[in-house]
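One protein chain is absent from this view; the other protein chains keep their places.
The block that comes next holds chain A.
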Amino acid sequence: MENERSFSDICGGRLALQRRYYSPSCREFCLSCPGLSLRSLTAVTCTVRLAAYGLFTLCENSMILSAAIFITLLGLLGYLHFVKIDQETMTSSYASGKESTTFIEMGKVKDIVINEAIYMQKVIYYLCILLKDPVEPHGISQVVPVFQSAKPRLDCLTEVYRSCQGILAHQKATSTSP
């Protein structure tokens, strides 16, 4: 079954959380970020063009104008390919279609927790997965944060946290019974 709710991220932008329930041991959470806003795109393009025109009146070299067009296009492509996120689960899919995935096996997952961190001038909450250490049975080898680019707020994180703890508990119950 599928469920969709809207939340907001740490900067105030709108996020949509989709929950899909497949089986007692399989659930999917998907965070969708808003698209590229026309206002910010127009603002950036106008600023760059005005600066280029200012330089042109100083230097009388028309190469500056063509260089400004080129830089704007390249910058937009780079932004779409490397920065702007369309959707995030364990896979981040960027606006240009590129996808980058992190995969963690269930056997390596020790626990899922919500941590607090100081990020620039804010204190934010983030969800992270703790991995088991192969050498030491009670140690933690790595902490993997999730939803890095979408950065949802605490209410969204608690929803995801509760469901994941449910799955972890179910997993532990079925693995201990023969």
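Convention: contacts are C-beta pairs under 8 Å (C-beta built on N, C-alpha and C of every residue); 3 or more make two chains touch, one makes a residue touch a chain; residues count from 1.
Note that contacts and distances are computed from a predicted model.
Asks: So one subunit is absent here. Using its UniProt record, which name fits best from "EKC/KEOPS complex subunit Lage3-like", "tRNA-splicing endonuclease subunit Sen2", "Phosphatidylinositol glycan anchor biosynthesis class Q" or "Protein UXT homolog"?
Replies: Matching the unshown chain against "EKC/KEOPS complex subunit Lage3-like", "tRNA-splicing endonuclease subunit Sen2", "Phosphatidylinositol glycan anchor biosynthesis class Q" or "Protein UXT homolog" yields "Phosphatidylinositol glycan anchor biosynthesis class Q".
Asks: Check each of A:Ser6, A:Ser66 or A:Thr174 against the chain that is not shown and name the one that touches it.
Replies: A:Thr174
Asks: Touching the absent chain in the whole complex: find that residue among A:Cys11, A:Ile118 or A:Val135.
Replies: In the full complex, the listed residue that touches the missing chain is A:Val135.
Asks: Can you say which of A:Glu4, A:Glu28, A:Asp111 or A:Asp155 touches the chain missing from this structure?
Replies: That would be A:Glu28, which touches the missing chain.
Asks: List the residues of chain A that touch the chain left out of this view.
Replies: Touch set of chain A with respect to the missing chain: 1, 20, 22-23, 25-26, 28, 90-91, 100-103, 105, 107, 134-135, 141-142, 174, 177-178.
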